[in-house]
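All remarks here apply to the structure that follows.
All protein chains of the complex are present and in place, except for one that has been dropped.
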Amino acid sequence: MRNTLKSVILLAPGLGWLALFMVIPCALIFTYAFFERGVYGGIDYIFTFENFQRAADPLYLGIFLRSAKIAGLATLFAILLAYPAAYAITRAPQRYQTALLIFVILPFWSNYLIRTYAWIVMLNREGLINQSLIGLGVTSEPLPLLYNNFAVIVGLVYNYTPFVVLAIYSSLNRINRETIEASEDLGAPGFTTFRRVILPQTITGVAAGGVFVFVLSIGNFITPDLLGGGRLQMVGNLIYDQFLSARDWPFGAALSMFLIAVMMALLFTQAVLTNRAAGEGRAS
Amino acid sequence: MSTGVELRNIVKRYGTFTAIDSVSLSIRDNEFFALLGPSGCGKTTLLRTLAGFEMPQEGTVLVGGQDVTHTRPRNRPLNLMFQSYALFPHMSVERNVAYGLEMEKLPRDEIRSRVAEVLASAQLTQFANRKPDQLSGGQRQRVALARALVKRPRVLLLDEPLSALDKKLREEMQLELKRMQSEVGITFLIVTHDQEEALVMADRIAVLRDGRLEQVGAPQELYEHPSSRFVANFIGVMNFLDGTATREGVEVPGIGLLKGESTLSGPASIAVRPERVTLTTEAPTDGRNAVPGTVEDIAYHGIDLVAHVRAAGTSIAARIPAARVGEKVPQPGQPVFCVWEPEYSRVLPLN
Amino acid sequence: MTTSDAPRRTFARLTASTACALALLAGAAHADKIVISNWDGYMPPDLLEKFTAETGIEAELSVHATNEEIMGKVVAGGGKGYDVLFVSSPFAEALHNLGLVADIDHAKVPNVANLYPEATELAHDPGNAYSMPYAWGTTGLCYRADRMEEPTSWMDLLAPADDLKGKVTMLSTDRWLMGAAALALGKSLNDTSTGTLTEEEELLIKAKKDLLAYDDSTFYLKLVSGEATMVQAWDGWCNYGIAENAEIKYTIPKEGSDLWVDTIVITKASENKDAAMKFVDYVLGQDTGVWVASNILYKTPNKAAMEALDPALIESFPNMGMKPEELIKYEQLRDLGKGQKEFARTVTQIMAAQ
Partner (left out) sequence: MKMGAGLKLHLVLFYAFLYVPILVLMALSFNRAGLPTVWTGFSLEWYGKLFTADPIIKAARNTLIVAVISTVLATVIGTALAVGVETRRKSSALDAVLFAPMIIPDIVLAIALLSFYSFLNVTLGLHSIILSHVVFNIAFVVAVVRTRMRNFDHSILEASADLGASEFTTFRRVLLPAIAPGVIAGALLSFTLSVDEFIIAFFTAGPGSSSTTLPMQIYAMIRFGVTPEINAMATIVMLVSFTLVLVAQRADKEVFTR
């Protein structure tokens, strides 16, 4: 009885909010997926599965896969960049750690569009990077750094890495230092200690940060729009275009449901793996 | 003596698993009582049921004669010292200790003086402003104890309070706890899997096995008169020889009748403590029990030696006090007789 | 006495502030205020102030980045809260077909007389029943005359010479992107037959390899900075580049152009239609027209205004001098209706091609 009451008090505002401002509105939109696009862009209430059949078209599946690849690469680079940085911060003297963390997050209190735009300035033919490379004699012709997958990935990594640093830092920080010393004591070389002792204990932080980057990347449309030169479409752009350019809400809704299903599956896999890792941790 | 705590027919099930199987127990006021058993026997569950963190499916919990079965933990006149100590990491030692008194809404002055008093008696005064992570294990343990004791509960529940400490500190703390208990005059109920700890500290011990009560009694009673092979084995070391019980003792195949007081019949064991066994080179003729065998090895323990003798297809341990070592030290390989008075035999059911 | 008064005063203050808060929540439902949504910077910054000063009607500006955004918003919200929208003609047409825009009462917009006769016969809305043209023009090639010869054909963009590879951009808005291919192939801009779409698709996928980017917002800056040498551009927007660098020129390829028309519509949901019409009338006035054209550097279909323009302006921005009879011969983009689905798929195909 009393536990139920406590649960209700804690859960009701949040779940109520999500029900009212997410579940109901989205349910409304998702029903459109079963109807036809009106001639001028509205909804014709004629029941159909056509939108789902269209979503299974190799064209759209291909975009899904490519988005997953780009988001995956962005995630990978973000982790590769963030992990050593987070690790270095945990090894810095205690009194500097907070400052170091704040400096990681500080740039992100400006604005996403501005930060993305900054990379246009950095990467274009006359930009700082090309100028420096030419100045150093690395290349004589400016390299095409902008308006391609590379630029998109750089943009995504730039915008999301700080959050990965925070996630990994907090999991590194919770490690019992003695387990590291124990490993060293048992004769493990530095990298082995990292691989077999530190990494497994921080894998939940890595997973949390990684999923964050992946999820925000795959649905992103501003970065591919600005840095990809409109050249490649990620699934975020595709859905955006269906709702706005093509004014095909039913098809947009069908694509969204598909994307959500894929990501849900992904998140559950992560949750299961994390729980298993945590379970092993407890058992040992 | 009045009854401090009484448990009546407590049953606690998790799904199909029965953690506590109809346990009844009464603990007297000012008693130092131990719940002893191997891990997973349900002793912690029983303790948490008393504290109010577990709700039993059946049974009644009485404290000082009052039914508290459905009382919230915070309203029970008992306090729990957690195995992990559960110190609030963000509060200083002083704040941790004051917390419970603040919950009672006591005047600030009283809180201050009671905290100071308990910190002084736990020798923690100099650490009052430290955070738990700046303390050693022993200090943390004392903070946890002080935090519970400052509330002056009717009963203090201790969940494996010494398990995180090293052996020497543990032994010191055992005596310390015992002293403190007699000083403050509070009922202590301790949960432990360490039989030595229970024997040293407790006035009475309840041995639990698979959610059932095996035996309750004073340490000496449990040691000298275990009611089951499980209790005999769990407390101290015991030699067993299996056979068939008769009125005079136990018929052991290949050896014959070993005498002892017996109320059983059918398959049974005859048990004897190693310190009751003496080794002789010749068979006794005075009616004492004797089992022939060969010395396997001798272990030196400082205050005594333990000889393991292979006899009747099993191994019999015999303790030889160091004071007697000078006379005749048996050598490995030497044929000997394990000899004891029939009054030290215990006849126990096989299982 | 003072003590007994105090609570009452507090109470009065509380009710007053609650009422204020409620009024805030209820939003600005003033009777005499209109809300206009336009592209940022697409009308002179003090236009609204002047309008209010002249008519006493309060007006507020809301900005949208693209036709698509404001369209999505108006469709989802029924246009509530907006009185006047600036959108391109195919979108005006779709809004009309969806029943979201109001008919314009010409009696309340006397300045409609200022329009060129050609501007009252536009294909999407002959007679200006529901939309008034605000600006119009062509889509062509904007290029750096100091770095290349004048381009003559759309194929110069779609299959650029070697030294132009990677230095050209096309508009990313789908209709104009496809339009370049349609014009190059001699097809109608509104043809959504499968054969045409396939041809256009092949041509554009091939062209994609040589592009720097698809860009419909910063292409003129790419010319100024030298990143690009030639871009597909709306004439008025090319003028922003010309203003920065006189070596930038605008030309219409021999295959022609579309006639794009940015229009003003009044939402059906508007609660102040009379005020909205007054605003439309105000924008169509001669003085306003002159001042719009010379500030945003787009041609307006406002005859009275265009004829009163400073000739120096036309000299600096030659495309400002194009005559309506030249413009009207180009085909207008129309809402694609049923053809939109297939069209959208083709665009996706092109965008997704590697």
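Letters A, B and C name the chains as they come in the text, with residue numbers starting at 1 for each one.
In this text, contacts are C-beta pairs under 8 Å (C-beta built on N, C-alpha and C of every residue); 3 or more make two chains touch, one makes a residue touch a chain.
Keep in mind that this is a model prediction, so the values were computed, not measured.
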Next item on the list: Considering the entire complex, write down the shown chains that touch the omitted one.
Entry: A, B, C
Checklist line | Option touching the unshown chain, where A:14, A:58 or A:135 are the choices | finding: A:14
Next item on the list: Check the options A:79, A:227 or A:253 and report the residue that touches the missing chain.
Entry: A:253
Note to self: In the complete complex, the non-displayed chain touches which residues of chain C?
What the structure shows: 24-29, 35, 37, 39-41, 60-66, 69, 72-73, 76-78, 80-82, 216-218, 220-221, 224-227, 240
Note to self: For chain A, which positions touch the chain that isn't shown here?
What the structure shows: 3, 6-7, 9-11, 13-15, 17-18, 21-26, 28-29, 81, 84-85, 87-89, 91-92, 94-95, 98-100, 102-115, 117-122, 124, 126-128, 158, 162-163, 166-167, 170, 174, 177, 204-205, 208, 215-216, 219, 221-222, 236, 239-240, 243-244, 249, 252-253, 256, 259-260, 263-264, 267-268, 271, 278
Item checked: Residues of chain B in contact with the chain not shown -> 51, 53, 72-75, 79-80, 82-84, 86-91, 99-100, 103-104, 147-148, 151
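In this section, only the chains that are shown with their structure count from here on.
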Next item on the list: Would you mind checking which chain's mean C-alpha position lies nearest the centre of all protein C-alpha atoms?
Entry: A
Checklist line | Chain located farthest away, centre of chain B as origin (C-alpha) | finding: C
Check: Where the centres are mean C-alpha positions, what is the separation of chain A from chain B, in Å?
Finding: 55
Check: Just how far, in Å, is the C-alpha centre of chain C from the one of chain B?
Finding: 87
Checklist line | chain C: positions in contact with at least two other chains | finding: none
Next item on the list: Would you give the residues of chain B that are in contact with at least 2 other chains, written as numbers and ranges?
Entry: none
Notebook entry, point to check: Of all residues in chain C, which touch chain A in the complex?
Noted result: 66, 68-69, 71-72, 75, 94, 97-98, 166, 169, 172-174, 208, 211-215, 225-227, 335, 337-338, 340-341, 343-345, 347-349, 351-352, 354
Item checked: Of chain A, residues touching chain C in the complex -> 37-42, 59-60, 62-63, 66, 124-126, 144, 146-147, 229-233, 237-238, 241-248, 251
